[in-house]
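The other protein chains are all here in position, but one chain of the complex has been omitted.
Per-chain residue numbering starts at 1, and chain names A and B are given in the order in which the chains are listed.
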Amino acid sequence: MAHAEGRNLGLVEAEDGAGRQSFVERHRQLLLGCLAVALFFAAWQAVFLVVPFNPLFISKPSLIAKALLDLIASGQLLDDLRVSAIPFFYGFTAAIVVGVAVGIVMGWRARVGYALDPLMTALYASPLVALAPLLVVFFGVGVAGKAIIIFSLAVFPFVFNAYAGVRAVDPLLINVVRSLGGSEMNLYLKVILPSTLPYIVAGARLAVGRALVGVLVAEFFAASEGIGYAIARFGDLYALDRMFACILTVMVIAVALTEAVRWAERAAFPWRSGQ
Amino acid sequence: MQAYIEGRNINLTFRPPNRGPVRALRGFDIDIGEGEFLSIVGPSGCGKSTFLNVLLGLLRPDSGELTMRGRRIAGPGSDRAMVFQEFGLLPWRTVQNNVELGLELKGVAAVARRKISARLIEMVGLIGFETHYPHELSGGMKQRVGLARALATDPDVLLMDEPFAALDAQTRDLMQVELLHIWQAARKTVLFVTHQIDEAIYLSDRIMVMTKRPGRAKKIFAVDLPRPRDYEMRVTPRFNDLKLEIWHTLKDEISV
Partner (left out) sequence: MSETGAIKANIAIAAEEAGAPSTNPWRRWEASMLGAGSIALLLLAWELVPYVFTISPGTKLFFTTPSQIAGTLWKMFATGTIWAPLGVSASGFALGLGLAIVVGLPLGVLLGRWRTLNAMADPFITAFNATPRLVFLPLVLLWFGLGLWSKVIIVFIGALFPILINTYEGVRNADKTLINVVRSFGAGEWAVARLVVLPNSLPYVVAGLRLGIGRAVLGVVVAEFFGSEEGLGVLMVQASGRYQVDVVFAGLIIFATLSLLMTGLVKLLEDRLSRWRPQRTAD
């Protein structure tokens, strides 16, 4: 265990090595992570040298890579992604607009907050995904149907984070701006909005995950195109290499979206030391 | 003749990850007599707290000798106890259980622990607060708990790392008076780190002024004010002369 390294650990981080630190030491965290990922794929590939390979049950990295290249070359993967991305965009945008508006009104108007809080909490806590089959039957699995499912899942993080953000505005800052002769407009632009924005972006991080769930649920159900449909169909066809290629694509997109929001959080709000 | 606590040529360098090494102590010497109240003042980051942690046994110096009663300090021991600047109370323990922490780790039985903690809680004036959690106490009360906890194991040496820095001025004055009472009654050796020259003069037998980092002793002042000391002593000419003298020694080491 790392703690055996030295009794001084409690006071200074680690006592490894002396003098100036090399590239390896400075980026130890990152390098170990890359190493682990490389090892994982290598082991996955190598294990079939020992274990018999059954392509109906599992795939291996070399085959998955080839399938991924094929899917990209044929344009199929991009088509599916585009089909999924359009309703994602509409649903998510609507969730931002509606969610932030509702949340801010709930925070500004105390009575609106009182009135809507329990209802919103109940809706947020219930597994709304359970309504997906109904929504699919009602709206179909076109752009509108998917967008509505995505919206209904992604809207609540925005509502609650905007609500919390407005309520967390420091009253002292309001008094400061007022005492300096600031108008109502100044108050919104210089205090309330900057205070609330970080909460809204943090909400976006949660909403991304829920929106992706919405895309997949809708497409698993009854779609005939889209990345979720592709995964389900390749599963039905026992085309595991292509299925894994699509799953990895979704994972990469999910990580990219989440990290993009995180990056935006750090870049846009440098005064917040991260939470 | 060897001093009660004796440090010779102590060197210590921190090597934090992702940053260059920091020399905290270089050629640090110190002598502390038994029962003495010694204060260390110095600029921020000069290594005074580092030395306390070395003496406590939490940090091991790279080189140098540090002995207590002629024996080398090799790790924490119940002959030394620390009062921490930010109190360091376990937030999930009540006042009583915080005071008993050291006794518990020494393996003292519950009944004996209760007796000792009850006596110390009385001594620091916290009767009635035994079952309170730290967050329910004021800063001054928290540090009384910290003091009681340090005294509970009956150490010979009390190490105090800017113990009153987080308190307001009035509370600090009161705590100083109480600390002197306790010290005179219990006759511990005290090593007291502070930023405040007033505080150091009022409390100490001797005051060590440290250089900026890497820290070592710059000059040692003997405080020849009679004991017991009282608050009025702070406005006497002798007190102010000493304060000025220490200030002049210190100010060259401070860079803004």
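By our rule, a contact is a pair of C-beta atoms (placed from the backbone, for glycine too) under 8 Å apart; a residue touches a chain by one contact, two chains touch by 3 or more.
Computed from a predicted model, the values in this text were never measured in an experiment.
Taking the complete complex into account, A:A115 is the one of A:A43, A:L69, A:A115 or A:A264 that touches the chain left out. For the chain left out of this panel, the touching residue among A:V24, A:A73, A:L134 or A:A267 is A:L134. From the set B:R19, B:K106 or B:H181, the residue in touch with the chain omitted from the display is B:K106, counting the whole complex.
Take chain A: the residues that touch the chain left off the picture are 1-3, 7, 10-11, 14, 28-29, 32-37, 40, 57, 107-111, 113-119, 122, 125-134, 136-138, 164, 166-167, 169, 171, 174, 184, 187, 192, 209, 212-213, 216-217, 220-221, 228, 231-232, 234-236, 238, 240, 243-244, 247, 250-251, 254-255, 257-259. One chain of the complex is left out; on chain B, the residues touching it are 53, 56-58, 75-78, 80-82, 84, 86, 88, 90-93, 101-102, 105-106, 133-135, 153.
Convention: only the chains that are shown with their structure count from here on.
Distance from the chain A centre to the chain B centre is 49 Å, each centre being the mean of its Cα atoms.
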